[in-house]
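Pasting a structure here, questions to come.
Note that this complex is displayed minus one protein chain, with the remaining chains in position.
On to chain A.
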Amino acid sequence: MHPFTGFALLPPLLLLTLRLTDARALAALLVVLLVLVWMGGEHRVRLRRWALLMLPLAAGLWLVHGRYLDSLVFGADVADRPQRLYAAALLWLRVGCLLAGAQVALRLAPPARLTRALFASRLPPSVAYLLASPLLLSVQLRRRLAEVTEAQRARGVDPAAPWPQRARTLIALAGPLVVWTLSDVGERANALDARAFRSVPCRTTLDAPAFTARDRALLAAALAAFVLVAGSWLWR
């Protein structure tokens, strides 16, 4: 499947999660999406990421929307708690569905293939680079952080110290990291120039993902689903 096709499935999903107002229907959709995540590669990592975001969010929504903090601190009236919790549950399910849907789309569009698809698209190469480069940003930041940590360790900053001590050394680590990352921009521009980037109007992309008839059919289905859900919403 072409990497862009996976992302085309997200707009109808977004609309559907907003359209559904029944918690059971949303929960069923969430289960389906989580099963799809589980069926794909790297499912443990993807599910863990999903859980790491959604579980604290659930706790936060429960505390705030359930007015447990309000009643505990200010003694607020909490007679409407069940309704508020139901609304919070709907919100949590919608966010959960979108995140799970995004994980499915990402599974269908691995970053390496997505980068190739971007460069092979009709986008100008500079725009394609701008969109593709953040996909590798975390790797580059990790490498830079390792270098900064090593340099700071040599100067007596202990990155393995207890948390309060590490918090104090955060600036010593984050400062050079930010400055270094910014100074990378000029270096990166030189590297791109050295590879003749944008020197000719049409670049070649090796192993460019093909946009097949199946992709076209899925794209049409996504568009039809979007129109259907939007139409049903407007009709109502």
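Just so we're on the same page, a contact is a pair of C-beta atoms (placed from the backbone, for glycine too) under 8 Å apart; a residue touches a chain by one contact, two chains touch by 3 or more; residues count from 1.
Convention: contacts and distances are computed from a predicted model.
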Checklist entry - Looking only at the UniProt record of the hidden chain, which name from "WD40 repeat protein", "Energy-coupling factor ABC transporter ATP-binding protein", "Chemotaxis phosphatase CheX" or "2Fe-2S iron-sulfur cluster protein" is the right one? => result "Energy-coupling factor ABC transporter ATP-binding protein"
Checklist outcome for this item: Of A:Val139, A:Ala161, A:Val178 or A:Leu228, the residue that touches the missing chain is A:Val139
Checklist outcome for this item: Missing-chain contact among A:Val73, A:Ala160, A:Leu182 or A:Leu206 belongs to A:Leu206
Next on the checklist: Which candidate, A:Thr17, A:Thr115 or A:Thr149, sits in contact with the chain we can't see?
Outcome noted: A:Thr115
Item to check | Residue of A:Gln83, A:Gln165 or A:Asn190 touching the missing chain in the full complex | outcome: A:Asn190
Item to check | Those residues of chain A which, in the complete complex, touch the missing chain | outcome: 111-112, 115, 119, 125, 129, 132-133, 135-136, 139-140, 142-143, 186-206
